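Before anything else, here's the structure in question.
For this depiction, one protein chain was excluded, whereas all remaining protein chains were kept in their positions.
The block that comes next holds chain A.
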């Protein structure tokens, strides 16, 4: 009997038990190479990316699980003039990736809109920076506004043409366990339909409250911003005959948070207004007519006047006429001419006429809000401490929002997720070429190394930008305004910033930094007084400038 106590005989028993399990309940412990939990853009894109590669397609058994009903998204359609309120800016880098994996072709292009220019200004000082796609060599657009559902539908259509990926929808993950035994203890995913999936690699694409992350025992750090984002789809008149088409994104940094206007079509745009929760609640409750006026005022009125309007709203002034009267009063007292683009309540500009000189500095006047599109959600900052599970949580990897959640002011959330998926799929394919075990830490390490610091950099820049612009302290306002204006005069620095932010994947690193180096060189070389200012403000400006560059790819 002593003989059965040896480790090897125990191992033998385990072998036997395993065989028993396999032969009698193979339906309940199906072996998979990759189990992706979550059918959002990141999870779907990972499945599509792997299926688009012949090596991965032929050698991997992939299952994706989604608790919701994906068929609704697959059949999603909207009238041509109506748009969903969740919109993302897809950067050039992300487009390039989506093209590579054969998804971009499935996106309904008529429902997307290019961004050729971005204008961002300081809510207090009015200091402004303009980014133009023409400043980036060999690129004609910075990003493309795309409804999240349009992208998700494209991914689902692609996957429905891809039988090698099994998509299980409307089935929830009940629990995740580690396989008993000390051999290869793979994760076992128990589903609400009674099935169990055994995963060589378990991918958590399951969002902020990721069950995969909890299973893997990966902690995350972060905080809620005292901020809510209000989103809506806006209707407005088309741009005037002497103006550029509706391809410019606008963002104004108010001390309560940034308000962004993101063009979707000639007469439709998307709103993302990040603001304090009590104000967000009031905006959310207000009638569409009132909200439209408040949006127009938020882009136009001087900060103290707008603050006053918000105060009135919070005091319960909520009829359209009263708000209009309040705004008109402030416009008159601030001396805004009714023929200026800065006038909204008192505006005398008629559609189709000649637009005022300052019209390009502001988004068009919002006329109405598409019904049922006003919504709000809380904003937070969250970053997992690791993207790879270890020890009892080994064979797990996190992508997208399960790994990181950011403030939407820079529109990087979805792009970061797509960047993760690109890196992870390349890493998996590389491991396959080298005969690696794709669930192993060693095989996945390059993914974490490629993405963790990259994401962290973007996330902290966005976070700091949020904080710098929340301040109303004079020195901070002065510094950030001078920084923004100096950078605005340095075209090549801006080009470098835009490229660094992923506007052009082809030119990304080397050329971007070449340009940057050149511009710094010219700055140092010419000792003119204006450039002296640049040197004086020095490194602080560069940090701000970099932040500004990274923020420009506005999402929502």
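Keep this in mind: a contact is a pair of C-beta atoms (placed from the backbone, for glycine too) under 8 Å apart; a residue touches a chain by one contact, two chains touch by 3 or more; residues count from 1.
Following the convention adopted for this analysis, contacts and distances are computed from a predicted model.
A.B. asks: Using the UniProt record as the reference, specify the protein name of the hidden chain from among "Alpha-1,3-glucosyltransferase", "Ubiquinone biosynthesis O-methyltransferase, mitochondrial", "Ras-related protein RHN1" or "Exosome component 7".
C.D. replies: Cross-referencing UniProt, the chain left out corresponds to "Ubiquinone biosynthesis O-methyltransferase, mitochondrial".
A.B. asks: From the list A:79, A:335 or A:435, pick the residue that touches the absent chain.
C.D. replies: Only one of A:79, A:335 or A:435 touches the chain omitted from view, namely A:435.
A.B. asks: Who touches the missing chain here, A:186, A:387 or A:469?
C.D. replies: Of the candidates A:186, A:387 or A:469, A:186 is in touch with the missing chain.
A.B. asks: What residues on chain A make contact with the chain left out of this view?
C.D. replies: Residues touching the hidden chain, for chain A, are 3, 6, 8-9, 11-12, 15-16, 18, 31, 33, 54-55, 58-59, 181, 183-186, 200, 390, 394, 430-437, 440-443, 445-446, 449.
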